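Structure below; questions to follow.
Here the complex is missing a single protein chain, while all its other protein chains stay put.
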Amino acid sequence: MPRNSGIILSSRCVSGGDIERRTSSHAAVWFITFPCAMPTDNKRVRGPEVSQSPSLFLCEPAGALPSHGPRADGRQRDQVDVRPVFVRCGLVSQAKGSAYIEAGNTKLMCCVYGPRETERKDETDMKCGRLTTDMRFAPFSCPERGSWIQGSQDKDLSLMLHESLQPAVCLHKYPRSQIEVNVMVLENSGSVLAHAVTCASLALADAGIEMYDLVLGCSIRQDGTSYVVDPTYTEENRCSSVSSENQGGLTVAFLPSLNQISGLQSDGEMAEETLTAGVRTCIEGCYKLYPVIQQALAKAVRKAAPPPSES
Amino acid sequence: MAAGFKTAEPLEYHRSFLKENCRPDGRELSEFRTTTLNIGSISTADGSALVKVGNTTVICGIKAELTNPTVEAPGKGYIVPNVDLPPLCSSRFRPGPPSEQAQAASQFVADVIESSEVIQTEDLCIERGKLCWVLYCDLMCLDYDGNLLDACTIALLAALKNTKLPEVTISTETPEVNLAKTRGLHIHKHPVSASFCVFDDSILIVDPTAEEESLKTAQLTVVTDEEDRLCTVHKPGGTSLSGEKLQECISRATARQREIQKLIDKVTRSVKTAQ
Amino acid sequence: SRDELVCGSSNVSLREFGCEQSLLSRPDGSASFVQGDTSVLAGVYGPAEVKVSKEIYDRATLEVLIQPKVGLPSVRERSQEQCVRETCEASLLLTLHPRSSLTLVLQVLHDDGSLLSCFLNAACMALMDAGLPMSCLFCGVTCAIDADGQIITDPTAAQEKESRALMTFAIDSKECRVMMSSTKGSFSVHELQQCIAVSQKASEKIFQFYRDSVKRRYSKTL
Amino acid sequence: MGNVVQRRTRGALRRCPFEVCGNMAGLELLSDQGYRLDGRKATELRKVQARMGVFAQADGSAYLEQGNTKALAVVYGPHEMRGSRSRTRHDQAVINCQYSMATFSTAERKRRPHGDRKSTEMSLHLKQTFEAAVMTQLYPRSQIDIYVKILQSDGGNYSVCVNAATLAVIDAGIPMRDYVCACTVGFVDETPLADLCYAEESGGVSSLALALLPRGGQIALLQMDARLHQDHLEALIEAAMTACKGVSKVLDEVVRQHLQEVSVLTGE
């Protein structure tokens, strides 16, 4: 799942665990220093060795989320209540195809370059094109500042994105070439992977890459007996109930007109029936999204090649 | 036909326009592209701004974190600007560590901050020798169509003006952060840059596009503040320019500074009144 | 006004400087340049075979590497490399060697102020030593403006630290115009123009030095 | 925080092993009675146990234990050159070695299994040893890969790797000039100690690693750390050579044993 809390917390330990800080009495801030032989990034302007997010020092720590009643943004629980989506194609002048998606506060951009010659000759496939995906988070996209250097989470997400998109793209039509999909998360407010899939498929379509169908993504968060669709960052990272039963997240990539699932990713612990119900909910969510994406694409096409009657 | 000419002989194509004192996109030689500014759009950042100069788009997000000041400068905080040119913004950039251009841009932004004293690092000190702020100014290009440096400086300045720091009190030796109480940064100067390209060793054009940049023989960036003082005159090599030509650029840069400062001020005010 | 102070100032001088060419056996051209205590060693390789990824079809690819004395090169060195490279590119006739590579390596031996100008001077001497065709020569001059508004040319590290603004220019030998400019601190337009004028004057001295050293080398007498 | 290993899931950067190494300086490495920490005599080797042909997919493989140091060696090849073709030698085979240590092989968890200076150097040394021992000229324009992994480290990593790799190369049927046997020896109280364990290695003993082709008494690799007076060098090398010859006997036995087993299986 996108940046789940475990990873974020452990990467925070880079700047020193706060437990140690709070128990130390003789120094204002207790930082851990590392032996200096550690390789440093000399291709960027360097700041201090370590720094900590102010959120670690909050006066009153944020409480747990309620597990019932309406959600923080007013949406409904246990219903296919997706956030309003704002989509647009063809924003980046330099790219072959591009798309921007905004769902709640989650903001993503995707650019598609290619098809072009493969970079490495030994990877050239004579029969089939190569699809490469790269998903990155802007350093300011999450509540905690991220590093410029791509972490394993980003690579993991890139791979999942790749797996969700590949079945939809007619790669056999692009022999010996590669198609690059770059996704940049500008603001992470949950359900990043799902929206990245949608955004990337839209950008691919905008680039005129032949596809069997659009790929739409939707995710849910199961929290005990209830679930939330299209969870926000806080909903993703904070669980309200104590029991670990049926706690987890699920992201589905779906080809709506073929009615096929191209990618499914789940984490946490869920019962079999909960999971199948979750998949069904996600598909429903995708169908809600479908007309919006279709409209945006139609608009982009109309703009690129206006029908002769208009001109 | 024109498209073919443009692809085959890009230099001749541009020359034929410059002869007529205009440019392929219809601008005059000393005309900037439309500059659009949007501030505060990233809620996860402490300050943010999105700037578009023509097609070139740069987003700046500022994140403030707490750290110890250095032993050499116990009363100072840090500002860490970094420019990233991800492969997303143009096909000319490859994934991997920052390219030379990105590194040079990062250094340029760092130099502008230091030379102009837009923010005095003393303002970022919370307790001398113990605790201070570090402002990570991460600039990311989303669409590269030339004139990266101008877009970066505007984005940085607007984002800094938009930045709100929470109040920090030190009680019993540990800092306490109060998110409810925030304050803005004290912006001492308003440095704004103007970039120029030299064409065929003599013709000066303003605000070059990516295509114009690839055909240039020299590039020049002048940064001025509201008191008409120069903060940076950055010309990394290329064909030579006389003092007179430089003076022309400086005059244009001064006018540009006024224009942009007014834009930033107005947009910042519009946010305040809206709240 | 402040601008009047400049004339007759005793600070406006260049420290003693020296240069030795062809001092390394491996590079195709090499030079060490000394300005006061600041010294830089430069080595040039090329024209030679170029990596396919860096090949340019109509001219040579110039690569400039700056090696700091302590630690690894950082972003600051990258920016200086860019300045030196683009200056060299403008003066070298790169189109005479298409699809080939030129490498210029600059090693800091000691930094006592005016380092960037020393880089430029060492680079120019090394390029000359390598016998690469150039359309003009170039030299670097650093000017500092101290707290009283006085101009100091070729400042030492201590003077640089005290100064309010610092400017380094590369001046070409053909028309004595500004090829490169890199500044720090804030200053007025007047100050900028004065520093350019001073640098142009100082460049005459350095070009004369270039000429003398070349003359000495080819006259084969001491 | 710099480029920490990016291809792996990151954990916390700071952590302490449960057992922090105590100071070994106070320990007596050689008792008055002439016994070492683990009860061996000065010239006694640790128990060597080995098995050949542990992997089916590899061309040759071997597992070797020397006391508590355990290593696994795998050989692929000779095969066509892979990777950069520029390294191809027209007159001999290229030997490619990679040395790595399992993250759990040491008392403190190892952060980088391979790729740091020390293990790169170890790979280089292995390569050098086997270039000398393998008859590379028989396989021009080809490549032989030797991968060695330390599963548990208790001193003498280099020697154990060499011994394990020798068996693996033999298992792969690649002709060698002779067995290459390696041993680490130390020098305490004017006495050379054979086959050092970790406690002895870290106890400030000057140690010498030597790889020997026993039949001709040729030294394929010689490496020494820490200070030793020149006059003692000869005795130390002599001790190392004797120890290596001891190892070679064990290896020879292992090979013969293995051959017998195989021939029984094939019914000859």
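Assorted remarks:
All chains are identified by letter, namely A, B, C and D, in their written order; residue positions are counted from 1 within each chain.
By our rule, a residue touches a chain if its C-beta (ideal position, glycine included) is under 8 Å from a C-beta of that chain, and two chains touch if they have at least 3 such contacts.
Heads up, the rule we're going with is that contacts and distances are computed from a predicted model.
Per UniProt, the protein behind the absent chain is "Exosome complex component RRP45"; the candidates were "L antigen family member 3", "Phosphatidylinositol N-acetylglucosaminyltransferase subunit C", "DNA replication complex GINS protein PSF1" or "Exosome complex component RRP45".
Among the residues C:D37, C:E162 or C:E175, only C:D37 touches the chain that is left out of the figure.
Note on the undisplayed chain: of the listed residues D:T103, D:T120 or D:Q257, the one touching it is D:T120. Only one of the listed residues, B:L37, B:A105 or B:V198, touches the absent chain: B:L37.
Screening B:E100, B:E114, B:E167 or B:E248 against the full complex identifies B:E248 as the residue touching the chain left out. Summarising the interface, chain C meets the missing chain with residues 3-4, 6-10, 12-27, 30, 32, 34, 36-37, 39, 41, 43, 45, 48-49, 65, 67, 69-73, 101, 103, 105, 107, 109-110, 112, 153, 189-190, 193-194, 196-198, 201-202, 205, 209, 212-213, 216-217, 219-222. Counting the whole complex, the residues of chain B in touch with the unshown chain are 25-27, 31-41, 43, 50, 52, 54-55, 57, 71, 142-143, 243-244, 247-248, 250-252, 254-255, 258-260, 262-264, 266-267, 270-271, 273-274.
For chain D, the residues touching the chain absent from view are 16, 20-21, 117-118, 120-121, 124, 128, 131-132, 208, 213, 216-231, 233-234, 237-238, 241.
Convention: only the chains that are shown with their structure count from here on.
Of the two chain pairs examined here, A-C and B-C, the one linked by more C-beta pairs in contact is B-C.
Distance from the chain A centre to the chain C centre is 48 Å, each centre being the mean of its Cα atoms. Per-chain CA centroids place chain B at a distance of 27 Å from chain C. Shared contact sites, meaning residues of chain B that touch two or more other chains, fall at 103, 106-107, 110. Residue positions of chain D touching 2 or more other chains: none.
Within the complex formed with chain B, the chain C residues making contact are 75-76, 78-79, 81-90, 167, 170-172, 174-175, 177-189, 192-193, 196-197. Interface of chain A with chain B (complex): residues 15, 21-22, 25-29, 31, 43-48, 50-55, 57-59, 91-95, 105, 107, 109-111, 113, 116, 134, 136, 138-143, 145, 148, 180, 182-184, 186-189. By the touch criterion given at the top, residues 41-45, 48, 55, 57, 59, 61-68, 70, 78, 80-82, 84, 86-91, 95, 97-98, 103, 106-107, 110, 127, 130-131, 134, 136, 138, 140, 142-145, 166, 168, 170, 173-179, 210 of chain B touch chain A in their complex.
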